[in-house]
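In this view, the complex is presented without one of its protein chains, the others remaining in place.
Presenting chain A:
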Amino acid sequence: MRVLVAMSGGVDSSVAAARMVADGHDVVGVHLALNRNPQAYRSGARGCCSLEDSLDARRVADTLGIPFYVWDLSERFAADVVDDFVAEYAAGRTPNPCLRCNEKIKFSAVLERGLALGFDAVATGHYARLDGEGEQARLWRAADAAKDQSYVLGVLTHAQLRRSLFPLYGTVKADVRAEAEALGLRTAHKPDSHDICFIPDGDTAGFLSRALGEREGDIVDTAGRVVGFHSGHHQFTVGQRRGLHLGVPAEDGQPRYVLGISPVTNTVTVGPQEGLAITRIDGIRPTWAVPKPRLGQWRGLVQVRAHGAPLPATIDADADTITVTLDEPAYGIAPGQAAVTYDGDLVVGASTIAAAR
C-alpha cells in the first residue's frame, strides 16, 4: 500500500512510520504545520507543532529512508480547531481540541488530500486497535490501557477508519520507546506531550482571556446567593474545584465545585459534589465508527473524557441524537465534551454532549 504517515515529531508517530516501512509499505512522512508561527515556541518537548518537532520528524524520516514533507494546514487548524475551541468556551462549553483535530484535520483534510494524491491510507501514532479491512474494519481499545486513545479517535466515521492505520495498537509505551531506541530514532527519549499544542505554556485560562477578553461576573451558589466573583466565565469548567477563590465559606463546610456556567448572564454556579451527579446525557451530532448506525436502545459503555473510565449505560440513539442513561451517577460531565460509546472494547460511535443532568 501507499501509506501517508502523519509524523508529529514524537516517538509514537516515529515508530508508527518505522513499522509501516518494516511491513513493506510505500511510505511517505508528512508533518502538519498547524501553528501559524511555529518559531514562537521554545521547546519541542511540550507540543506537537513546533519547529523542533518538525526537524525531529524530518530526521526520523531520514533515518527510515522515506520521503518527508511539511504540509501547512495552519489556516484550517486555526478555523476548525482554535476558533472552535474559543467559541465553545465562549458558549459555556468545554471542547476537546485533540478530538476536533482528529475529526477535522488529520482524518479529514490530510486523509482526503492523501487519497487524492494516490495514497491508500493514513497512519498515525495513536494507541488504538483497528482490525479488519474494508467493511469489516473495527476500532477497539488499545492493548496499553494507560495509553489507550480510542476515545480521541471515537469521532472517526467508518469511512475514515477504513483508510486509517494505527500500527502501535498492540504495544505498550515502554516497548515503543525501546523500539525507537533500537532503530536509532532520535525521538526515542523525547518526553510525551500533554498540553494543548496551541497553548504551549499550559495556561488555558490565560489563552482564553487573551482571545475573549475579561469580563467580571458573579459566582453564585445553588440558592442564587453571590459567593464570589470571577473575571470571565470561560475560565471555568463544569466539575472544576480548584481556583474558585470563594469569599464565603460553604455552610456545610464541604468543598464546592462548578456545577454550571451561564454565558448569557456571565454567571458561574457552584455547589456540593452531589450537584454534579449525572445520570442522563443528551448527545447531538452522532457519528458512527461502525458501518451502520446502531439505532434504538442498546446496552453498552460510555466514556465522557479522555482519561475517564468506561461507564455502563443504556443508550438510545436515533439519526440526530443520543440519550445515555448511566447505571450509576457520574460526576463532572461537561457539555461540549464527546461521549464515546463502546460495546465492550469496540468503539461504536461518538456524539457531542449537549446537556447532562
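Things to note:
In the analysis below, contacts are C-beta pairs under 8 Å (C-beta built on N, C-alpha and C of every residue); 3 or more make two chains touch, one makes a residue touch a chain; residues count from 1.
The rule is short, and it goes like this: contacts and distances are computed from a predicted model.
According to its UniProt record, the chain left out of view corresponds to "cysteine desulfurase" among "cysteine desulfurase", "Methylmalonyl-CoA epimerase", "Energy-coupling factor transporter ATP-binding protein EcfA2" or "Stage 0 sporulation protein A homolog".
When the missing chain is restored to the complex, the residue among A:Ala109, A:Ala143, A:Leu183 or A:Ala277 that touches it is A:Ala109. Only one residue from A:Gly118, A:Gly134, A:Gly224 or A:Gly296 touches the chain missing from this view: A:Gly118. Residues 28, 31, 33, 38-39, 51, 54, 58, 67, 69-72, 109, 112-113, 116-118 are the ones on chain A that touch the missing chain.
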